[in-house]
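A single protein chain has been removed from this complex, and every other one stays in its place.
Let's turn to chain A:
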Amino acid sequence: MSETPRFSRVLIANRGEIALRIQRACRQLGLETVAVYSEADADSRHVQEADVALCIGPAAAARSYLDADGLLLAARLTGAQAIHPGYGFLSENADFADAVEAAGLTFIGPTGASIRMMGDKITAKRAMRDAGVPCVPGSDGPLPADMHAVKTIALQVGFPVIVKASGGGGGRGMRVVEREADLAQAVALTAKEAQQAFGNPTLYLERFMQKPRHVEIQVLCDTHGTALWLGARDCSLQRRHQKVLEEASAPGIAPQTIAEIGERCAEACRRIGYRGAGTFEFLYEDGVFAFIEMNTRVQVEHPITEETTGIDIVAGQLRIAQGEPLGVAQADIPLLGHSIECRLNAEDPFTFMPSPGTITRWDLPGGPGIRVDTHVVAGYTVQPYYDSLIGKIISHGATRAEAIARMQVALAEMKVEGVSTNIALHRDLLADPDFRRGGVDIHYLERWLAQRTAP
């Protein structure tokens, strides 16, 4: 790079494995790091490796990792010129992003305006629809009073549809309609209920996706007009909306289909002037993609995309924030083989209750195609104050079968003592015939768990 870099010292406003991941990228680019940490994380690996380490508050996140004013003060006191928010905490807080830039520092992420736009589901969906990103097919507004017009809309959208109250939410004020014959009665009933419950009879309808998969597209955009899509991830294995195991690419979806949706995402980024890394999340069913939301930050599961594209996403974020061009064209991005990530949580494998405590044994797997992203070492104490993620095992293989086989060996090698983990759950999932076939839906894991615990 010929110009003077915008920053040479980065404050990492996060903890755990992602703080270490960001620190590695910084160090590889010759950037100094500032670790700010809560009292509970004083022994964390990235704290020890940092050029400057500063305890900024007690364990409670509100007074440490979520303390925006404190983080800005810490940046000034430590001479950091840029802040990387990681994921969670303040990473999708538009006001924080604005405050960082207002303080004359670089926010390693999109602008506050982009975060704000994507944080509001209605504006996000409108922007995506305008940019040609497919959303759930629906009425695109309030249903007309004329039932014939409603039927026309429903037939265009395609049954089954879900009729929803504009004022509803949280699962209330909605009704699934399987057949055209039931539509009129369902609309009348839902309108009446909506009037009673929300004081507003306005309804809209959408295609009801019964067994969708969660498929997402990673994007990376510089400030010189280049927006790249980096393939798809399938994150359908979820429990209570928490992803458990992710894979790239999405099994059974044609590369051409992913390329088309990926290009639409990239185009949407160009239109809204998006900067940095981001993820477009979709529901996918019967060949239909429906935009759910965009995450304006690096994701937990970003390594599987790094494995299949060879692109270091976190280093990319840093370079983009420096104002550098990406220097890669879409045509240069390969989608090589298949990658799987298993999230390791310190939790009871049956009740899923967090299992904090001191890790007495921590034997990591290795070998070709195996990567482990973790902040944990033997003797590390898992704190009860934060999420229970203790690491991620990422496997890569030429084929999905090879990635699964490598992951199975890795899970067998991984030995953890002192806390309970979900390793056994991953082992069982990888052996499950439906998973091995590929393409299970977002409800699959919960059903599978219910059957497992049934007598």
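The definition used in the following text is that a residue touches a chain if its C-beta (ideal position, glycine included) is under 8 Å from a C-beta of that chain, and two chains touch if they have at least 3 such contacts; residues count from 1.
Here is the rule we go by: contacts and distances are computed from a predicted model.
K.L.:
Choose one: "Chromosome partitioning protein", "Phosphate ABC transporter ATP-binding protein, PhoT family", "2-hydroxyglutaryl-CoA dehydratase" or "Biotin-requiring enzyme". The correct choice is the protein name in UniProt for the chain not shown.
P.N.:
"Biotin-requiring enzyme"
K.L.:
Which is it among A:L54, A:A82, A:A165 or A:I393 that touches the chain not included here?
P.N.:
The one listed residue touching the chain not shown is A:L54.
K.L.:
From the list A:L77, A:A254, A:M353 or A:V377, pick the residue that touches the absent chain.
P.N.:
With A:L77, A:A254, A:M353 or A:V377 as choices, the missing chain is touched by A:L77.
K.L.:
By the contact definition given up top, give the residues of chain A that touch the hidden chain.
P.N.:
On the side of chain A, residues 39, 53-58, 64, 70, 73-74, 76-78 touch the unshown chain.
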